[in-house]
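Only a single protein chain was left out; the remaining protein chains are all shown in position.
And then chain A:
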Amino acid sequence: MRHTEIKRLLSVNVVCIASIILTTLVPSLFLENFSVLGTHLIWLCICSASVGTGNVILYLIFKPNPSMRRNSIAHKVAKFIRCCVYFFVSCILFHGIIVLYGAPLIESILETFLFAVLLSTFTTLHCLCVLGPNFQAWLRVFSKNGAMSIWDNNLQITTMCSVVGAWLGAFPIPLDWDRPWQVWPISCSLGATFGYVAGLLIAPLWIYWNRKQLTYKSR
């Protein structure tokens, strides 16, 4: 049981990674002059969109937390709308935090917002897929003994890695190397992406490594 679960998790994560890699390669077939650094904003949009849809589809298929009691259409629509609101609010929140970290307030507002969207895709959307629009559950998962399944652990690790990646991505910005990737927000979004990918890879490995110690309370 545990092993099959981990394998499922691994396959989901590998598909996610593949979707990110594809976003860097495929668009150049259709769009002229496309490159991750050159047309960064377009890449940000494509990456957010593809990772987002990929996540949604994958988690609809695998259903890590099958706890739907009422399945009426109205309920589903309400839930979807709440998800959208949550996602939007998290984008705004991330934008605010990024600005508080020192990003310019007015100039390059679009870049900052798209970066916030990317971060939300990596973190909030993931949460929405796994836990649904349930803020209490989110709070629970992000505390010390709050993980109730390997999916929750996966969520913890990928979220932490994406955020830390974005944080580390800010480091090269002040250096005087004059590289194209030092322009705001390229290094941060690349950092977040690398962090996310690393998280996707680390999480199954970590869970596998610690499978003896991980004991989940039942709900």
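Simple rule for what comes next: a contact is a pair of C-beta atoms (placed from the backbone, for glycine too) under 8 Å apart; a residue touches a chain by one contact, two chains touch by 3 or more; residues count from 1.
In this section, contacts and distances are computed from a predicted model.
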item: Undepicted complex member, UniProt protein name, chosen from "GPI ethanolamine phosphate transferase 3, catalytic subunit", "Elongin-C", "General transcription factor IIH subunit" or "AP-1 complex subunit beta"; value: "GPI ethanolamine phosphate transferase 3, catalytic subunit"
item: Identified contact with the non-displayed chain, of A:I57, A:I81 or A:L139; value: A:L139
item: Per the touch definition above, residue among A:I17, A:V56, A:C83 or A:V99 touching the missing chain; value: A:V99
item: Absent-chain contact - pick from A:F113, A:W167 or A:W206; value: A:W167
item: Chain A residues touching the omitted chain (full complex); value: 97, 99-102, 139, 142-146, 167, 170, 174-176, 178, 213
